[in-house]
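Removed from the display is one protein chain of the complex; every other protein chain stays in position.
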Amino acid sequence: MQIPELDFSISTLGECRIPSPMTNGHTISDRDHVLYHNHLEKIEEHLRAGQSPPFFEKAGPREKIYFDPSKLKCGIVTCGGLCPGLNDVIRAIVMSLYHHYGVRTIFGFRYGYEGLSPRHGHTPVELTPGLVAGIHDQGGTILGSSRGPQEVPEMVDTLERMNVGILFAIGGDGTLRGAQAISEEIGKRGLKIAVIGVPKTIDNDISCLQRSFGFETAVTEAGTAITSAHTEALGARNGVGLVKLMGRESGFIAAYAALAYNDVNFCLVPEIPFTLEGFLDALEKRLERKGHAVIVVGEGAGQDLMQGTQERDASGNVRFGDIGVFLRDRIIAHYRGLGKDMTLKYIDPSYIIRSVPANAHDSAFCLLLGHNAVHAGMSGRTNMVVGDWGGEFTHVPIPMAVSRRKKIDPGGRLWSIVLASTGQPAVM
Amino acid sequence: MQIPELDFSISTLGECRIPSPMTNGHTISDRDHVLYHNHLEKIEEHLRAGQSPPFFEKAGPREKIYFDPSKLKCGIVTCGGLCPGLNDVIRAIVMSLYHHYGVRTIFGFRYGYEGLSPRHGHTPVELTPGLVAGIHDQGGTILGSSRGPQEVPEMVDTLERMNVGILFAIGGDGTLRGAQAISEEIGKRGLKIAVIGVPKTIDNDISCLQRSFGFETAVTEAGTAITSAHTEALGARNGVGLVKLMGRESGFIAAYAALAYNDVNFCLVPEIPFTLEGFLDALEKRLERKGHAVIVVGEGAGQDLMQGTQERDASGNVRFGDIGVFLRDRIIAHYRGLGKDMTLKYIDPSYIIRSVPANAHDSAFCLLLGHNAVHAGMSGRTNMVVGDWGGEFTHVPIPMAVSRRKKIDPGGRLWSIVLASTGQPAVM
Amino acid sequence: MQIPELDFSISTLGECRIPSPMTNGHTISDRDHVLYHNHLEKIEEHLRAGQSPPFFEKAGPREKIYFDPSKLKCGIVTCGGLCPGLNDVIRAIVMSLYHHYGVRTIFGFRYGYEGLSPRHGHTPVELTPGLVAGIHDQGGTILGSSRGPQEVPEMVDTLERMNVGILFAIGGDGTLRGAQAISEEIGKRGLKIAVIGVPKTIDNDISCLQRSFGFETAVTEAGTAITSAHTEALGARNGVGLVKLMGRESGFIAAYAALAYNDVNFCLVPEIPFTLEGFLDALEKRLERKGHAVIVVGEGAGQDLMQGTQERDASGNVRFGDIGVFLRDRIIAHYRGLGKDMTLKYIDPSYIIRSVPANAHDSAFCLLLGHNAVHAGMSGRTNMVVGDWGGEFTHVPIPMAVSRRKKIDPGGRLWSIVLASTGQPAVM
Partner (left out) sequence: MQIPELDFSISTLGECRIPSPMTNGHTISDRDHVLYHNHLEKIEEHLRAGQSPPFFEKAGPREKIYFDPSKLKCGIVTCGGLCPGLNDVIRAIVMSLYHHYGVRTIFGFRYGYEGLSPRHGHTPVELTPGLVAGIHDQGGTILGSSRGPQEVPEMVDTLERMNVGILFAIGGDGTLRGAQAISEEIGKRGLKIAVIGVPKTIDNDISCLQRSFGFETAVTEAGTAITSAHTEALGARNGVGLVKLMGRESGFIAAYAALAYNDVNFCLVPEIPFTLEGFLDALEKRLERKGHAVIVVGEGAGQDLMQGTQERDASGNVRFGDIGVFLRDRIIAHYRGLGKDMTLKYIDPSYIIRSVPANAHDSAFCLLLGHNAVHAGMSGRTNMVVGDWGGEFTHVPIPMAVSRRKKIDPGGRLWSIVLASTGQPAVM
């Protein structure tokens, strides 16, 4: 029985008694929800077991709220690597707090969780509508970011000392685990501080989210590098263009880029193992047949082929071997060994991709994410993130959001379409 | 009781007996489905009434198919106005027919339904993978298009004479009604020809579709015009930038553009009536307060303010009064009347927006739409379109798809966010 | 003898006695110059006549300057229609005054010459490096603009009262004539105020300038509209795409756009007369042969075909008949008369083109223009503009710059290449 696993109930700080100042009418009831399953049998299974089928709380403004906006102070922090849309989310949170609810004091903590830790000496910025009005036109985050955790009690001390009522934490897996730890420490101390996460994963690999902000922009941006790789490949006899894209655990960016830009002939992702021999063999055949090839590789692919160092970065992520450089060197060595001409051009566009501003669709998505994070916080919810399910915004408990990663199913629809689109062998 | 209304069952030409040649494994069972409702109470309502809750058939490749690919000939037709992604869909259908199933004869009918009507004398193109390989890099449709219906019996004669087994019709409301009529005529004659629609609506207003191709590209492109309007408005005392966008019945493009590009101060859509006096009054107040204003208007907005001609175009659509030119002239006249300086710049970017190539996200979406249309046709389904519900591809009977339009709910979430974002009065 | 006509000597306020604070070494001597002619015979003609061949003073920083930067106040004004690069020039002037010379007070006059006229009540902005640092990323002008002259004595009163030593006027023909009038009034009053123009002409039609800022960006931007027109034209039987571009007196934008985007089949410019019959006849032949056509028309083309109103705008420019709308209506009427199908899509991208930010090349050009304007002003030169000749920056007396317009030579190289590229008849 997997049902206990799927508990999406949300923690709150207490009862909502204050009428919301949002005056434009439309509100969400606490009974509004979005079913987790969209297949009848799954639902009937639960009903037969006498259980409610799992569902997410629906996000949105409530009629009554928990915090008194006139006294509330809020904080925002951005953590981890850059991702298109960070400034959009900051902007949306500030605008909604200010204009929807009348909150007047919003701190921007600098450089990730460091900004909450007094030992780093960063002074928070005070965020106002004027300050954030145009920030979505630039990439990155105006608050700065950093990797890695800080001392949880120190961070909660800061929140207490600054009288922060809601902390908005924008970041990935590690950041959300940090937010959960902060939330638990707050609980232990019996404080009334809400912690709301906005999940950031350019790789689109957080579960309970069908879509994550910045992902579409990233796929679009990847196109420039892929087109260049294709042009370079065509420009030489046996030309090979090799592009490394993001994707530590999940290859969604590489896979969607292969669908969107059909010049890709090989798509290598972390979920689908391959041997170097198998790959080089397939590449050789392709070059013999067509005279050129374009390869896209997600950064987490083929890690087993390199003797990894098991080093870790400040966020605690294992430092990956550089599969792009590895493949480049092995392909060149292989052709040198064969005594055949081959010209390889290697492109690593990662920093360009992650630092562009969000495109229009991501930008509108970030606006709604930010608004819904504010609505959730104002209603006293905590230890949760804003999610996206079946086209609706939802509330997801942080423990559920970080419980496992979304991955490409090697036997599923997406991967079979990628295979069809690239024409690469299913097994290499 | 609304249940009879929601019958999503799909017509078929007969039993699927031929094993599918698609060899990469993943198939969809006919019992796979996507529930229409995502709220438990709605589902329980049906269950209590002893009825199955409404659901869509899930799209995708089947293990067995209806047509013998080695003997099958197919046709593709594109109708109505241009929309980003048309060439992507054509390309995806050709590639899937050819590479997934081995179909070797695919006709491209020229200039919409005219191409099916012998009296226009257009010769069909034969579509091959080589011919369509690069067409998604250009906007428009390589087949050409036209508006308006043709004689249904003549068109079915053509299909019969050319021995076409599946007709793919890419187009909007009118096109789909045409496809339904063709399908019915085929039925009367007892022919075994499938008719599969790919719904095209840049306005995103076809029901049973949560997303339509080209819509996101359109919203993105609208940004250029809005930014220009804003720049022009800032460049003059009492500067006004006025942008007309698509949106005959539904204002989704204007609404999402207002969310994505926050320089918009007034968003006028067909669903929300306004009086000229109310609008001019609000504009005056805005100019007094801020010295400039940006207005975005969907083409179907404010039609009641103009004495319409009730003329119709070749597709049978009522020819709308030009609300952009109307507002431009009225605003200028109003300020001339007031004796105040005001500088208005009017931008109509519609033809630019609709003729750009699809962006990466739309492009990948079109690929999947096209594949799923082919899978549906190969399995002998007919009189249906490929839809999109809760993030899954579905089959939707044409009569259901054209039964009513999707519209912005004036009391709903989207519109309330637009109001909050623009700061315009709820009632003008 | 045309030699008296080509007198490029520059007026100055007096001797330069103050050592320039620019410390990075490279300076221009007053004897540096750029010859007007690049053909030996022309030069020998002058030498034989005992005259110096005409030349421009070379622009750039001088070793000694006229104004004491510690006491100097400057003003900047932008006039007329928007043009890509205006903010770049403003930024470059402010940065150079501040960082190169140490000038601390720089006024930005609002809304063109209105900002210099007290009756309009606009307060000048104080321009600082911080304020202008990022403005080149947005189109338009942060100062705002307006058309038309103001009372010259009032404007000079303002300069006197505010103790302005150098006025930088960025604008077209009318603006430069205004600058000349201001300069003359200053001379009459015996004041020591320099007036330096930065010539703005998106049409690239100011003489003694081989290149004007914004022109390249405009040609690039025009491509979007032309490609759209081409896509629309291909999408219909007898499809016609019609694009109106800027170009009141000179058709350089239309001509270069026809060279850069080779989908153009007809390029109509002010310099080359045509008859409606001739044009319609050529269009008919093209449609019969190819089934589609793309027409680009400069706004000043074919004015003789419409009965003009001789109305004038605030800048004193004759209000042109709208050749785009005129051609659209006549082509439609013509084909209606013929009883033939023809689908025309008309695109007027002017406001989009002129309001985009400058591209990289224009941006670097504006930087150098602005710097050289500052160097000229600091050295006490007046009544002049910064020009561009043979790849060098020059000083040009305003009277010479406005004496006549640069135009396409109907018998010259550029037009013959346009004819070859479009394939249109030389005479229509």
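Here the chain labels run A, B and C in written order, and each chain numbers its own residues starting at 1.
As a convention for this text, a residue touches a chain if its C-beta (ideal position, glycine included) is under 8 Å from a C-beta of that chain, and two chains touch if they have at least 3 such contacts.
Since this is a predicted model, take the numbers as computed values, not measurements.
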Displayed partners of the chain not shown (whole complex): A, C
Option from C:38, C:128 or C:163 whose C-beta touches the chain left out: C:38
Hidden partner chain, touching residue among C:148, C:223, C:273 or C:291: C:223
Touch with the omitted chain, as defined above, among A:35, A:106, A:196 or A:347: A:347
Touch with the omitted chain, as defined above, among C:53, C:118 or C:273: C:53
Touch list for chain C against the chain that is not drawn: 24-26, 32-35, 37-40, 43, 47, 52-53, 55, 60, 99-100, 133, 136, 210, 216, 219-220, 222-223, 256-257, 259-262, 359-361, 363-364, 367-368, 371, 390-392, 411-413, 415-417, 419-421, 426
Hidden partner chain, residues of chain A it touches: 82, 111, 114, 122, 138-142, 144-146, 224-225, 227-229, 231-232, 234-237, 239, 345-349, 351-352, 355-356
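Definition applied: only the chains that are shown with their structure count from here on.
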Category of the chain touch graph - line, ring, star, complete, other: line
Interface composition of copies chain B and chain C: same or different, split at half: same
Euclidean distance of C-alpha centroids - chain A vs chain B, Å: 30
Rounded Å distance between chain B and chain C, as computed from the means of their C-alpha atoms: 43
In chain B, residues with contacts to at least two other chains: none
